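Handing you a structure now.
Selected chains from the complex are presented in situ; the others are not included.
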Amino acid sequence: MKEYLENVRRQAPLIHNITNYVTANDVANVLLAVGASPIMADEPDEAAEITSHCRGLHINLGTLHLRTIRAMLLAGRKAKELGHAILLDPVGVGASSLRRDTAISLMEEIRFDVIRGNVSELKALAGGTASTGGVDADAADAVTEENLDRMTAFAKRYSAACHAIVAITGAIDLVADEDRCFVIRNGCPEMSRVTGTGCQLSGLMTAFVSANPDHKLEASAAAVILMGLAGEIGVRHLQPGEGNATLRTRMIDAIYNMTGERLEREANYDIR
Amino acid sequence: MKEYLENVRRQAPLIHNITNYVTANDVANVLLAVGASPIMADEPDEAAEITSHCRGLHINLGTLHLRTIRAMLLAGRKAKELGHAILLDPVGVGASSLRRDTAISLMEEIRFDVIRGNVSELKALAGGTASTGGVDADAADAVTEENLDRMTAFAKRYSAACHAIVAITGAIDLVADEDRCFVIRNGCPEMSRVTGTGCQLSGLMTAFVSANPDHKLEASAAAVILMGLAGEIGVRHLQPGEGNATLRTRMIDAIYNMTGERLEREANYDIR
């Protein structure tokens, strides 16, 4: 996993984020922490031009607006044309038809390299995508040791159906293409009490895939492991009286200080 | 006060926030700290649908836009129809006619459970609301020991006029319905040097009222006490060289770690 992080540090890719205003600051700081550079821009009039200066595009459906949807499409087309790494984070896609319709039309228009969400988002997406109808039939509400075979099979099938790496994050994280699935056991439950850890991970994954174009699956898994490790380190150092706000800071700090060696050594995963 | 916090923790209500982009991250993290769940969404095309999945709606006039005003109305109507807890935070309502007109039309359209602001916001609101004309005559510029009788009477009268719990927060906090007024002396002056403590409190109050529908006044007061205690704990633990940015983190941490027993024990209020 070492080299994927080091490639990000060495190349310092500029990542265009069209993302929600709730967690944009954390996404920017986590990209700076890992050694990449962030730019946020969601005005249709400049979206394609901005993305042309970048190496990767992170599209995130949180606090979606009609205006930003147009920016997503314009930036997505340009990024695709230029061969940039493109990631979709379908935040809350099950919560409104606007988000579902937007996700589907983006997926039809743009070939994403990675789609990352939690299990309910990925289920909603798989169930709502015409071209992949039925693929969600086997998806459970959470990835557990008991349903792991079923869920890795779902991740691989959905990856094949949408031609993208599929990352399902939660207590156990899955990162799959149609052939292989990384099953990752880094991370800790306290991370879910910090807003935006998913958005931050989406930013990181975009940077990792941008900097490792020949190993997109492995680089995606490395980003997920990195985020999980950051959570573990953050929780381990919490003092009495500290809580989720301190953890938010510590996780970004842990990414800032992460070395390739430590990532390699503390990574906890297998491939199925 | 214990049970009101514990009901939030047990029920983990999902709260829809239509709020400003300055403090949205803190509102999300404070809701996670108290055990509730946040969702932010302000696009008119999805506002009603999003709110239908929630238990409470927090409408905040900071960084108001014409677009978000429509989302507020659509979400507010749906939330009212579904019997959700609804709170209005009239940020800066005295600073522009757009905010004043928006507050008034929202209040005419939606019956809020709670209206929370500082004394100048509540005065501006009371003075500008046709149906409550004159109710602000007795309002001072700050709640002090000297004008406490006058201000509790103002809070009760304004509550009766707008059919909502009225919370006026400052050095002394008042939380009133038409009959009773909680006079709360938790908190500390340093809190005013952290942006968004009012917005955070509005998020918390929405969660408390959502989880305690039969004790809305008491639950509102409990949320105000919790925020004040968080400020006290945060300031007490500041080290030399630390300032408002550390305090921001410590306050959310204090809410994360708050127990019902401690809330009960350190609450400092009387009822008039």
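Observations on the structure shown:
As written, the chain order gives the labels A and B, with residue 1 at the start of each chain.
Convention: contacts are C-beta pairs under 8 Å (C-beta built on N, C-alpha and C of every residue); 3 or more make two chains touch, one makes a residue touch a chain.
Keep in mind that what you see is a predicted model, and the values were worked out from it rather than measured.
Sequence-identical chains make up the whole complex; the displayed set comprises 2, and the total in this structure is 3 copies.
One rule holds for everything that comes next: only the chains that are shown with their structure count from here on.
In whole angstrom, the spacing between the mean C-alpha positions of subunit A and subunit B is 34.
Across the interface of their complex, subunit A is touched by residues 21, 24-25, 28-29, 32-33, 38-43, 45-46, 49-50, 53, 67, 233, 237, 248-257 of subunit B. Interface residues of subunit A, counted against subunit B in their complex, comprise 20-23, 25-26, 62-66, 92, 95-99, 193-196, 241-246, 248-249.
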